[in-house]
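The other protein chains are all here in position, but one chain of the complex has been omitted.
As written, the chain order gives the labels A and B, with residue 1 at the start of each chain.
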C-alpha cells in the first residue's frame, strides 16, 4: 500500500471544507521527536480511525489537537480557518473535544455536574447552583446519545461504560459553544470495555457521525475497521498512509503500522548463540494470584528471554512487580533455582538476585537529582563499601568501569543522572543490577519506553549480552514487534490469566497478528 | 498504559454499586459511634445523662463547631489548615478592642464583630494567596500565617488584657434561648450556612471537586486558583467568628484564644469522616465529628479522667481515624510523606 494522502485539499474549491486539518505538525521532547511532520485530514461527518504502534505519536497528536501540547511547528486548520489551540477550552471553542483514555471526570461529583463542568451556563446563577436546571442541561446531553443514566448519580458509583457515556455527553457540550458540527476525539475508548458495552459505544459513534466528525483511536484494528470510514496510520511521528475501511483487512493496517522490517537485525538476534531449551528452569511460578491476576504459571530458564504480552489491563505489569515483591500476592508458589522465593518485599527480592527496571524511569527507576555514581551503586551498596564505610575510590573505579562497559555517555560519574539523555539514564538503571555480578533474574518493564531508536538498539544489545551470560529475563515489551524480536518465548496474558504460550525461536517467529488474536 | 494502581480498579471490578445519590453506608459510621459513646457514658456516669450536661455539651461544642466548619472546606480540597490558633487569636483580641472595653473608647458592637471576621478573612486569604502564587504547600503557608496572626494579636494585646464590657457580646455566652446559649445557636447557624454553601454554591461544589480530581477541573477549563483562595478566605472568616465567640465566653481578649483549636478542629473533621486527602466529607460530617470529640471530652471528665488528657485523647483518635481511613487503600509500594 502506498501513501495516498493529499496534503492540499483546499486547492479544490468545490470540495466541502474539512472539519479538521493538520499540516506538518512537529513536536520535540528531550531526546525524542514525538511528531515529525504529521499531516491529517478529518472530513465532515466521518469517523476517522487513527492507528499506530505505541510511540508512533498518536497521543501527542491528540493532545496537540485539544491544546494540551503546543507543537513546535506545523498548522492546525478548523473548517478552513487556521487556529492556535492553547488550552482545552480554546479547543472546545473551536468545536474540538476529546474523550480521554484515562477518564477525565471528577469522581465525587454527580454525572450532571461533570457534564456541565466549566460551562455551567444557566445551571449556576451568581455562584448558586440550580440543581433542577443543571439536571435538565445534563439530561439534554445524555438524551443526545440515548443514555438513561441518572444525572444526579455520583460519578464514582457508575460503571466504567456508564462513565464513558457521561464523558461523551460532556464532550458534546461543545456543540453549544460553536454553531458548527463538533469534532469528537475518542482515545482508546474500548480498551477496558466488555463486548456488549463496546457494541453500545459503536452505535453511539455511528449516531455521532450524523451531526459530528469523530476521530477514533484504538489498538484493536478489527474495531477500527468496523466502526470507521477511513483509517490514517502514524509511524515514528509521521503519517505513513491512509485507507478507506471498506474492503480493508487488519493485516493491511498492520503492515503500515510496523513498516517493513527489512533485513537489518534490529534486535541483534545474531547474538543469541546458545540454545536455552535444555537448561534447567531458573524461575518457576506456579498458580500465582494477586489482585489483578489469577493462577499465573510461568517459567524462565537461565539465559532465556521470556516476553509477556497483553492489552492494557491484562495484569502483566502486576505479575512483574509481584515477582519483585512490589505488589502483594495472594496465592502461589515461586521458586528461583529451586529455592522458594520470598515475595514479601523488594529487599528480599534484591537479596535473592532479582533485578527490576520499572516502566516509569523518571519516577520509579532513578533518583534524578543524584549522581550517576550514586544511582548506580544505590542497590548494591556493598560493592562500594568496606565494612559499613563507603570507600569513594572503590566506587569510582567500579562506576567508571561500568560507564565504559555500557558506553554510558556522561560528562562525569558525578553528573546528576537527571541531566543525561533517556538512553543513558536507562543504562545506568540497568547497571545498578549488574555492578555486583550477582543478578540471576532481570524483570524489565518497558525498558525502551521513550528512548530513540539508537538508544533502544543499545538496550537490546545489552539484554542479549546479559541473557548470554546466563541471566534469566522477563520482558514486558513496548510493542509486539519488540516482544517478538527479543523473546525466546512469549506468554500471552488476558484478563489476569496467562492464556497462551507461543514459542518464539530465532527463525520461527510468530507475527504480531498471531499474538493479537490471542490477546483480545 | 496507566499505572498499575489504575489498572487495579479497571480489571478486577468489584460487584458494581448501584448508582447512588445521597449518603452511603460508610457515612453512617461516625453517627453510630456517637450514639454508642453516648450510650456508654450514660451507663457509666449518672451525671453525664442529665439535661444540664446535655446543654453543657452543646454549649461546649459551639466554638469548635464553627472552627471545624471552616476547616472542613479546606480539608475537602485536600489541603490542610494550621492557621486556626493565629486567626482566632487575632480576631479575639481585635473584637475585644473594637467593642466596648477597658482599653479604649471604641464601642462598635456588631460592626466590631464584622471587622474582626474580616480580619480573619484577610488572614485566610493570605494563606490561600501564598499557596497558589508561591506554590508553597498549605501546611507550611498556614503554619506561617498562624504565626503572623499570633504576632498581630500580640501587637494589639501590648501587655494589657482587654476586658470587654459590651453587653451584647457578653450576652451571647450567657443568655439562653430554648435552653441553649446564643453562641450555640450561632454555631448551629454556621453549620447550616456551611452546609448550604457546600451543597448549593459553586464555591462549595468546586472545593469538593478540587479534592476529588483537581487536574480534571483544570482540564475542563476551570481556573482553580481563585476558588482555593476563596476557600481559605471563607475558612478564615469562620475561625475569626470562633475567636469572637471565645472572647464572648471569656469576656476578655486573649492571644491564646485559639490554642489547641487547630488540632481539635482537624480531629473533629477527620473523625466525622472527612478524608485528609480531600474529596470526601463535609460540614455535616464535621458537625457529627465535633459532637464526638466534645462528648468524649465531657464524658471522660465525668467519669473522672484528668482534663489534661484531652489533647492526648484527640491525638490518639486522629491517628486512629486516619489510619482506619488509609488502611483499606494501602499498597505495598505506596509513597507516604
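Basically, a residue touches a chain if its C-beta (ideal position, glycine included) is under 8 Å from a C-beta of that chain, and two chains touch if they have at least 3 such contacts.
Here is the rule we go by: contacts and distances are computed from a predicted model.
Asks: Given that one chain of this complex has been left out, which of "Autoinducer 2 import system permease protein LsrC", "Transmembrane protein", "Succinate dehydrogenase/fumarate reductase iron-sulfur subunit" or "NADH-quinone oxidoreductase subunit B" is its protein name according to UniProt?
Replies: Matching the unshown chain against "Autoinducer 2 import system permease protein LsrC", "Transmembrane protein", "Succinate dehydrogenase/fumarate reductase iron-sulfur subunit" or "NADH-quinone oxidoreductase subunit B" yields "Autoinducer 2 import system permease protein LsrC".
Asks: List the neighbours, among the chains on screen, of the chain that has been left out.
Replies: Result: the unshown chain touches A, B.
Asks: Which of these touches the unseen chain: A:43, A:316 or A:432?
Replies: A:432
Asks: For the chain left off this view, which of B:45, B:146 or B:184 is in contact with it?
Replies: Hidden-chain contact among the options goes to B:146.
Asks: Mind listing the chain B residues that contact the chain we can't see here?
Replies: 77-80, 86, 130-131, 134-141, 143-148, 150-152, 154-155, 157-158, 214-215, 260, 263, 266, 276, 278, 306, 308-316, 318-319, 322-323, 326-327, 330, 333-337
Asks: Residue by residue, what part of chain A touches the chain that was omitted?
Replies: Per the touch rule, chain A residues meeting the hidden chain are 30-31, 52-56, 235-236, 257-262, 264, 266, 324, 326, 346-347, 349-351, 356, 358, 363-370, 374, 377-379, 381, 384-385, 388-390, 407, 409-411, 415, 418-421, 423-424, 432, 452-455, 457-458, 461, 478-479, 481-482.
Here, only the chains that are shown with their structure count from here on.
Asks: Can you check how far apart chain A and chain B are, centre to centre, with Cα atoms defining each centre and the answer in Å?
Replies: Once rounded, the distance between the two centres reads 43 Å.
Asks: With touch defined as at the start, can you tell me which chain A residues reach chain B in the complex?
Replies: Residue positions touching the partner: 68, 87-89, 92, 100-102, 104-110, 113, 117-120, 124, 127-129, 131, 149-150, 152-154, 157-160, 162, 170, 192, 291-292, 312-315, 317-318, 321, 325-328, 345-346, 359-360, 446, 495-496.
Asks: Write out the stretch or stretches of chain B touching chain A in their complex.
Replies: Interface residues on the chain B side: 1-4, 6-8, 10-13, 16-21, 199-203, 205, 208-209, 211-213, 216-217, 219-222, 279-280, 331-333.
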